[in-house]
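Only one protein chain is missing from this complex, and each of the others stays in its spot.
Residue numbering begins at 1 within each chain, and the chains themselves are lettered A and B in the order written.
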Amino acid sequence: MATTGFFTDSTLCIGCKACEVACKEWNDVPSDGFTWSGKSYDNTLALGHSTWRHVKFVEHETSIGSGGNAPDLMTWQFSSDVCKHCEHAGCLEACPTGSIVRTEFGGVYIQPDICNGCGYCVVTCPFGVVDRRPTDGRAFKCTFCYDRQKAGEEPACAKACPTGSILFGDLEEMQQAADARIAKLHANGMTDATLYDAKNSSVGGTHSLFLVRGDARQYNLPSNPIVPTTLLAPAWKSAAAAAGAIALGALLAFAFGGKK
Amino acid sequence: MPGLGTSLGRGGATTAQQDLANADAILIMGSSMAENHPVGFQWVMEAREKNGAKIIHVDPRFTRTSAMADYWLPLRAGSDLVFLGAMIRHVLEHDLWFREYVLHYTNASVLVREDFRDTEELDGLFSAPETWLYPNSDAKTRDTGHRGEGQGTPGTPADPPRDMTLQNPRCVLNVLRRHFARYTPELVERACGIPRNEFLEIADVFARASGPEKTGAICYAVGWTQHSTGVQVIRAAAILQLLLGNIGRPGGGIMALRGHASIQGSTDVPTLYDILPGYLPMPTSDERDLTAYLEKHKADKGWWHNIDKYLVSLLKAYYGQSATRDNEFGFDWLPRLTGDHSYFGYWLEMMDGNLEGLLVMGQNPAVGSPNAKLERAALGKLKWLVVRDLVDTETSSFWQESPDTIETEVFFFPAASHVEKDGTFTNTQRLLQWREKAVEPPGDARSELQFLVELGRKLKARATDARRDAPLRALTWDYAEEDADEVLREIHGWRIEESSRAPIHHFGDLKNDGTTVCGCWIYSGVYDGENKANARNPQGRYGHGWGFAWPLDRRILYNRASARPDGKPWSERKALVWWDEEKREWVGHDVADFTRGKAPDYVPSADQGGDEAIPGNAPFLMHPDGLGWLWVPSGLKDGPLPAHYEPLESNIRNPLYAQQTNPGAQKFERPDNPYASSPDARFPYVLTTYRLTEHHTAGAMTRTLSHLAELQPELFAEISPRLAAEQNVRNGDMVTISTARGSIRARALVTSRMPSLEIDGRTVHQVGLPYHWGNRGLVKGDVVNDLLAISEEPNVKIFESKGLTCHLEKAP
Partner (left out) sequence: MSASYHRIPLLKAPVWTWEVPAYFFVGGAAGASAALAAIAQLTGADEELVRDARWIAAAGSALSAPLLVSDLGRPERFLNMMRVFKVQSPMSVGAWTLAAFGTASSASAFARLIETKTNLPVKLVGDASAMMAAATGLVMATYTGVLLGATAIPVWREHVRLLPIHFGASALGSAVSLLELRGHQHTALHALGLGAAIFETVTGLTIEGTKDRESEPLRHGRSGTITRIGGVLSGPIPLFLRLMGKRKGAAVSTLLGSLITRFAWVEAGKASTKDVELAL
């Protein structure tokens, strides 16, 4: 089965949120609450247990004459965020029940019938994607539309996107499309377009690629995500040292501490 | 849509959204297409990405559409005509117009009457309407107001005097030059707040993306129409596109982006008071009989020569066997117009207690209509109110505001939604698409069709022998319970043969002798053998084979203009339809919007009538002269050319004329519909209203759904950082916005996307309000339309929702 991926291109995104809504419709995701944020047009604010696709609105000063496609000025950028489906996925590694698995499409999938809501994936995702739903007790995030992919359908979010901002397909093709797009934008003078794929981090690349303008951190895309598994070696070394010290200390104390 | 109707011949978008992908420049103005037509917007994106087309958005706000555009210009709400006038002037002054196209395909060369006086001479007024007519019009053809979506103006002579050298100072082109001479870039700066250099750059970008090798398109929606000058704004766009040679050509045209899913359909088969299906004028009280009616509306030349066939076929559809030659096919049974019975008038009548009952089907005026406060109060003056809707709306629950005093008896009928019934939508580009019922409606919900069939049966059963019930008795009403297919067949029509129905292909087969039946002639062709609205096999550039576009599946109107007068394409790149000498017919990517076998060199003789009177090089076949009308001799109430007037409420003096506002507009000023004066120190800011992608119009369909409601959960006012500073308001604060009608509360969203403008040395602050909230649903908010006034543009009677005056301050 081919490894699939997303290529989400913010220069083509009109911020319509169809992806966000389609995801909720298809997956029957409940409401996220009705609070107005005052943060541009974004009132759902982040990915979470009840938002698996999320459209970000990054706002800068406008300038008369320039539209958002002006190559030299960033004004209002939209970017549709989603689980990164990491090559080395913190959540998957950390899940104690084996609920989180890698599917035949390369996606990272939480099996809802297995998750027991331990919450450990929540603290081991370096992208703040997965969360436990208080009203349900289990952890939720993008399923990569495993059900649809199995049926040969593209994910609901990609299907709903009217502008082709969300491309879905063979991961390698997505990478090529992303490279080609970057090259084209750069040739057009939009030199601030960059590809975010976390390739050069311990995450080892993502199956959701994002093309954004400017500093990726404005879109809450971390510059150096660390997959927590890289910390296991030093952590266990320390634990071993601590255990050794306790044992040795106790041995010495009891050995030399007399009977009473 | 008389702006397009009078200019070009038909009241509909001239193009298809798919065709925008072929444009070299797209001007989006008076629309936030990415937000309100997001699916169609993909073709704008395609043009941008594939052709490098320049996308220009002119809007008071930097919207999601601006975010996709190459250029964005903010303007003062209500100043669009200055901008467009200046575009026209720019094109004329710098000789950027498409000479050959203009000369042959428009009425630029026609001479106007000597006694015509322009707004330049009369300080904002035109001389009397008869002076707008072509000089050789005779008395008989003096119908200056073709009603409704008026496009035909059949009385206009086909052979007006012309000066093909364009030297005569009275020829339209030169009248145009003089008329727009003062619409300069400096004026744009002073009236719109757009720096002149920015304007010039954009004017040039758009104008230079036209010509034989290139085309530019214009997209607009209610940001242009909902003004007291709305129709003339569209007229200005039509003039610009005709001058640039952009009509009827691929990637050109005017994309009128329409509203509700089938709002185009509801003007084609109208829910309007002044037209019958297919834009046939509703008879007035002085059009006593069919002869008098045809006398006025049947054109000698051009397509409207056929009006009798269409009307008689319609009457046969209405009255069946009761419609005979002897009783003029029941013409007498049609209601007559005695005056302005448009929408807003009857709300005022209702308010004054002159209306007994109201049937509201699929509308939510308590939120969606201007001066909604008045409208809610008016509902309380009714004896009974019937609301058919998907949910209990603010309209059906209006009485809850004071249940003890309101005596209106309210009936609520749950309605089946679009997925719960079969039928067609006619979309923004005249495309009929069949929709299958996906699920059964819940509970007692029923379709409109079922309801109306049943209502008709009940009414007929109650018909008495009284004379006033004669139309009801004559009305054919043998519909099945709920069969939309049957209705579509009737709309398409048939020929009466003995006692059976013989098939027809399209409206070309209709007769005026009572032997044919047709429910709406422009749709005829949709059921040629099979339900073409249900075709699902798109082929070629325009997706023929998917749905059915009226007329006759033509996707780009007036596409004869995509070829030169001699029938060859203007250029290879912009070929659309062309004359095939061998086949002796028009061929190409689209169905020719022209008589298929009429050669380009065809010249009619003087005594020929109807379509035969249209020469082979005249693409605007609905007009008697076959030309695109830069100058509209008849059909409009406010003038043959667009002129800028200030909105009905404005703190700015009309910089052009002493005449401040559109002289034809109706204000209905009264204590419950008051206006601010112009200027008015109490209301220093400009107010405009609009939509959000996340909600739909009056909100009953979106505020009730959590997936949508959570995306925009509260009413907010977009204001600039400077206005916020002036009023000491911070982002997120509650503010009060007030107009002469009332005041509401909203959150402040402080953003540089809503810039304050420099106009004539003054800073003009604008306040923007989306209007989707009411007091029901998952998310609630004040009704923005409580701030608006009931007013009427002269031609289509639309209200002014964009560009009024207000005050804004921090809420106590």
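As a convention for this text, a residue touches a chain if its C-beta (ideal position, glycine included) is under 8 Å from a C-beta of that chain, and two chains touch if they have at least 3 such contacts.
Only a predicted model underlies this, so the values are computations on that prediction, with no experimental measurement involved.
**Q** According to the contact rule at the top, which chains on display are touched by the left-out chain?
**A** Result for the missing chain's touching partners among shown chains: A.
**Q** Using the touch definition from the top, which of A:12, A:74 or A:94 touches the missing chain?
**A** A:94
**Q** Quick one: which of A:131, A:154 or A:197 touches the chain that's been left out?
**A** A:131
**Q** By the contact definition given up top, give the residues of chain A that touch the hidden chain.
**A** 37, 39-40, 42, 45-46, 48, 56, 58, 90, 93-99, 114-120, 122-133, 136-139, 215, 217-223, 225-226, 228-229, 231-232, 234-239, 241-243, 245-247, 249-251, 253-260
Basically, only the chains that are shown with their structure count from here on.
**Q** So the centre of each chain is just the mean of its C-alpha atoms; given that, what is the distance between chain A and chain B in Å?
**A** 45
**Q** Can you list the chain B residues touching chain A in their complex?
**A** Residue positions touching the partner: 34-35, 38-39, 41-42, 45, 48-49, 55-57, 62, 64-74, 194-195, 198, 201-202, 692-694, 706-714, 716, 731-732, 747, 749, 751-753, 755, 778-779.
**Q** Across the complex, what residues on chain A touch chain B?
**A** Per the stated touch rule, the residues are 12, 14-18, 20-21, 24-25, 30-36, 38, 40-41, 43-44, 59, 61-62, 64-70, 75-78, 162-164.
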